[in-house]
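Here it is, the structure, as C-alpha cells.
Left out: one protein chain. Kept in place: all the others.
Per-chain residue numbering starts at 1, and chain names A and B are given in the order in which the chains are listed.
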Amino acid sequence: MSWVALGLILVGLFFLFVAAVGVLRLPDVFTRSHAVSLTDSLGAFFVLGGLALYQGFSTNLFKILIVLVLLLLLNPVISHATVRAAFRCGLKPWSKEDA
Amino acid sequence: MKIFFLFVLITITLLIAVYLFRVIRGPTVFDRVLGLNGISTKAIILLVVIGTVYERVDMFVDISTGYALVNLVGSLAIAKYLEERGKSFDVSA
Partner (left out) sequence: MKSSIYQSLAIKTLSFFLIWLLLSQSFDLLHMGMGILAAFGVAWFNTDRTASGLTIPRLRIVWYFPWLVGRIIQSGFHLSVLILHPALPIDPKWILHRTKLRTDAGIVLLGNSITLTPGTITVEVDSQNLLVHAMDDKSADDVTSFRIEQQIAGLFGEKGME
C-alpha cells in the first residue's frame, strides 16, 4: 500500500514541478493562471491522495480527503476571481501573433 | 520513509521559491496575486506533509483547513478590490 502512496506522491511532485516551470515560462496572466490551476487540481490531488493512502484506513484518511475536497472546490473560485479581475481591467491576452 | 518525506518537503519549498520569483518580479499585479495563490496551495500541501512526518496529521489537517479558508477570503477580497480599482487606474505595471 505504501508503495502506491509513494508513487502517487511522486506523480504529484512532477505536476507541481511542471506548474512551476509553466509559471516561469508562459507569457501572460491568463496562460499562467492555467499553470497555477494545473497545480491546484492535479498536484494537490495526487500528493494529498498519496498521503491519504499512506495513512491507511483511519479517520485521518477522511480528514485529508476533507482538505482535498476543500481545495478542489475553492481553488477554481479563486483563480476565476483573479482572471476575471484581470479581464475586466482590460489586460490584453497574449496571442500567437505576438510571438 | 522519513527521508522520502523530507525530500518531498524540500522539493515543495524549492517550488515555492519559483513562485516567489513571480510574485516579486510581476510584471502585473495579477501575476503577483496568482503567485501568492500558488504559494498558499503549496503551503497547505506542506502542512499536511509535515503532519505526516511528525505523525500528528489530525492536528495539522485542522490548521491547513483553516489556512485554506482564510486564503479564500483574502484572495477574493484582493480580486474584488483590484476589479473595482482597475477600472479607474492603470494596473498593468
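Following the convention adopted for this analysis, contacts are C-beta pairs under 8 Å (C-beta built on N, C-alpha and C of every residue); 3 or more make two chains touch, one makes a residue touch a chain.
Remember, it's a predicted structure, so these values are computed and weren't measured experimentally.
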Options A:Gly7, A:Gly56 or A:Pro76, residue touching the unrepresented chain: A:Pro76
Interface with the unshown chain - residue positions in chain A: 14-15, 18-19, 21-22, 25-26, 30-31, 33-35, 37-38, 41-42, 45, 59, 62-63, 66, 72-73, 75-77, 79-80, 83-84, 87, 93-96
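The definition used in the following text is that only the chains that are shown with their structure count from here on.
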Complex interface listing, chain A residues touching chain B: 2, 6, 9, 13, 16-17, 19-20, 23-24, 29, 32-33, 36, 39-40, 43-44, 47-48, 51, 54-55, 59-60, 63-64, 66-67, 70-71, 74-75, 77-79, 81-86, 88-91
Of chain B, residues touching chain A in the complex: 1, 4, 8, 11-12, 15, 18-19, 21-22, 28, 30-31, 33-35, 37-38, 41-42, 44-45, 48-49, 52, 57-58, 61-62, 64-65, 68-69, 71-72, 75-76, 79-80, 82-83, 86-87, 91-92
